[in-house]
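Have a look at the structure below before the remarks.
A protein chain is absent from this complex, but the other protein chains hold their places.
Labels for the chains are A, B and C, by order of writing; each one numbers its residues from 1.
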Amino acid sequence: MEKEHNFISERTKWKRQVYRIIFLSDTKLGKLFDLVLLVLILLSTFIVMMESVKIFDAKLHLVFVILEIIITAFFTVEYVLRVLTIKNKKAYIFSFFGIIDFLAILPFYLSLFFPITKYFLILRMLRMLRVFRIFNLLDFMNDGYFIVRALKHSSRKIYIFLLFLVIFCVIVGSLMFMVEGHREGFESIPQSIYWAVVTVTTVGYGDVSPGTPLGKFLSVLLMLAGYSIIAVPTGIVTAEMRNKRQNLEKVCDRCGNEDIDDDSRYCKICGEKVV
Amino acid sequence: MEKEHNFISERTKWKRQVYRIIFLSDTKLGKLFDLVLLVLILLSTFIVMMESVKIFDAKLHLVFVILEIIITAFFTVEYVLRVLTIKNKKAYIFSFFGIIDFLAILPFYLSLFFPITKYFLILRMLRMLRVFRIFNLLDFMNDGYFIVRALKHSSRKIYIFLLFLVIFCVIVGSLMFMVEGHREGFESIPQSIYWAVVTVTTVGYGDVSPGTPLGKFLSVLLMLAGYSIIAVPTGIVTAEMRNKRQNLEKVCDRCGNEDIDDDSRYCKICGEKVV
Amino acid sequence: MEKEHNFISERTKWKRQVYRIIFLSDTKLGKLFDLVLLVLILLSTFIVMMESVKIFDAKLHLVFVILEIIITAFFTVEYVLRVLTIKNKKAYIFSFFGIIDFLAILPFYLSLFFPITKYFLILRMLRMLRVFRIFNLLDFMNDGYFIVRALKHSSRKIYIFLLFLVIFCVIVGSLMFMVEGHREGFESIPQSIYWAVVTVTTVGYGDVSPGTPLGKFLSVLLMLAGYSIIAVPTGIVTAEMRNKRQNLEKVCDRCGNEDIDDDSRYCKICGEKVV
Partner (left out) sequence: MEKEHNFISERTKWKRQVYRIIFLSDTKLGKLFDLVLLVLILLSTFIVMMESVKIFDAKLHLVFVILEIIITAFFTVEYVLRVLTIKNKKAYIFSFFGIIDFLAILPFYLSLFFPITKYFLILRMLRMLRVFRIFNLLDFMNDGYFIVRALKHSSRKIYIFLLFLVIFCVIVGSLMFMVEGHREGFESIPQSIYWAVVTVTTVGYGDVSPGTPLGKFLSVLLMLAGYSIIAVPTGIVTAEMRNKRQNLEKVCDRCGNEDIDDDSRYCKICGEKVV
């Protein structure tokens, strides 16, 4: 009985240690693990890239395959350990990082049963998102959250803006389809819409460009419009960020007021001292 | 007499119900109607697009025509019902959405009398604007109004800015016409102005690009200018948005003060409690 | 004696009336004059543009020449009247608009003595700047001044920024000259600098684009840099505009404080009531 208890606590202890290493980074081993993981993620992404370059793949195909097997083995062991050592297994498995961790090993095992298709590629590339897990640990992501939050808060406005923009491009594209007759690059309305987006976003590939004087005149109007309305998303995000900036730093303990300037000594709502 | 009265109130009742369904969206039927309308608008736009693609039109021309007839029939019935059920008919007919609703059915009936020309196309595309009517109902457009209002308030400044920019481009274009002699793409002043706008807005198709060293030097100056002055519309809109942001949310009941922070409990002008 | 006095005051009266018509726009005739002037300026600019298009020039050369003579005659009479009727003649002649007014008629008279060269063209285009004189009168330029002032106040910072940018482009261009060997478009350092500016300003003509993998990698870095540092001029101008915004509206009569919010009722410095 004692033995069993000991054994269980042994197991629990072992789990705790492993958990600390792979989920946290407050120990030496935990930091080393993160570093190894980061290197393997980058290496694995690099391999997928290089595989797609014919001259490298011709020479080094075997090396790539072997490295892929080793890395997948490591990721598999890591995934199993993560599932074993965490308490709330279900929450982990269906969390964002849980899914990414699983997708990182999926393509390899799929390829054992199905012929390798190019569609595995994108799955293998999603591994790259795992770097965020490590940055997360390294307390590097506060600024990342700042950006994400600002974008999230402005997202509704930006979606509406994009809706306006898309409808604008559809109408301008149709107009241009009429104007440019059926010249090269304006063969159909979808093509012309493609051109309108390329122009209004100031990308301007030049694979499609207006040929008739009227077409050029309309393009000029469209470019000037695009050059001006780029101000809209910028204005939205800038206004949001200034707001977020202020809100991030301090909160009043008494009244919960979040809008406290960096230089405030007292809450402007209730007069409580803020630290 | 009673009967007639009943009949009239019957009619009025019928009108009210229809009005509620097609103009509002606070009933189940009203919401369903909006959904059907949205789908038909998008479908109709999609058909116009697909018709312009030769390979699709060759195969599916009949399908497109039939769908167009069905959709136009629906839109026509809808338009008639709108005119019948609304009280202020004149105001509706000449309102923005009234005109858009009318233009949505016009091309079909015109095509019965006149040969179909490509100019009908843009009329059919304007239907797309009807989606805003639905977004309007769905309380989705607050942020849209925010953007429109910010653009409206900055519009004078942006027009002036565009005037500066156009005059600048005209003069730079003329200069470039002189410099680049009559090389390809710089055959005339309008052409050179087209190039100047393409460059200063950072679109840069590349269908026209400078060939002489002096031309390239001038281009470099123009690009640097364009890269810097994009700041102007952005600055205008950002400043406007920050202003609008604050003004939108709350107004003080007593003194009419509109500049009330999200976290204010009391009006900063008169001390009135704000909700 | 009386007669002479009368004659003089006649002349003075005549001068005053003409002055009022051509320099101001507070009379009906003054407004008509402005309108005619605006039309002639735009027409004259339009003619210069059309002259440069071969097919129009071939057909309408005579019309263009005659119109040019008429417009120049009008501008000459106007210039003479301006000089005659203004009190401080010297100040006018050497003012910005005085010089522009003079340059507007110069090319024609020069062309009587010298063969017409393409260099006259740019002089004729400068006439376009005269439109600002009219906008000035029409009280349309307040927002224009706002923009100009904001740009002026940020100009030092923007010049420094451009200096940084130019030095950055020179060094990156040289680096790219080394990397891309002597491939097409990178034949010399000035060429490579041209490419660097095209890239960093996100214009991207595509007349020059990197060919080697290392060159593409460097381009990617350069693009990301350009995409990020476009924030700098925008930030400068936005910050300046917000400042200018506040200062424009109101000034405290007592202490001269210019930073008065739109909703202020009392000066925040001295407590004086502000209207």
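By definition in this document, a contact is a pair of C-beta atoms (placed from the backbone, for glycine too) under 8 Å apart; a residue touches a chain by one contact, two chains touch by 3 or more.
Every value quoted in this text rests on a predicted model; they were computed, and no experiment measured them.
K.L.:
Go through chain A and note every residue touching the omitted chain.
P.N.:
45, 48-49, 52-54, 118-119, 121-122, 125-126, 128-129, 131, 135, 140-141, 143-144, 146-147, 150-151, 158, 161-162, 165-166, 190-191, 193-194, 197-198, 200-207, 230, 233-238, 240-242, 245, 261-263, 265
K.L.:
If you put the missing chain back, which residues of chain B would it touch?
P.N.:
Against the missing chain, chain B presents residues 202-206, 234, 238.
K.L.:
Please identify, in ascending order, the residues of chain C that touch the omitted chain?
P.N.:
156-157, 160-161, 163-164, 167, 170-171, 174-175, 177-178, 187-190, 193, 199, 202-206, 209, 213, 216, 219-220, 223-224, 226-232, 234-236, 238-239, 242-243, 257-259, 269
As a working rule, only the chains that are shown with their structure count from here on.
K.L.:
Find the pair in A-C or B-C that has over half of its contact pairs, by residue number, in common with A-B.
P.N.:
The same interface as A-B is formed by B-C.
K.L.:
Quick check: superposing chain A onto chain C on C-alpha atoms, how many degrees is the rotation, to the nearest 5?
P.N.:
180
K.L.:
Report same or different for the chain B and chain C interface, where same means the shared residue numbers exceed half of all residue numbers found there.
P.N.:
Different residues, largely: of all residue numbers at this interface, under half are found in both copies.
K.L.:
Indicate the whole-number Å distance between the mean C-alpha point of chain B and the mean C-alpha point of chain C.
P.N.:
It comes to 31 Å between the two C-alpha centres.
K.L.:
What are the residues of chain C that contact at least two other chains?
P.N.:
In chain C, 202-206, 234, 238 touch at least two other chains.
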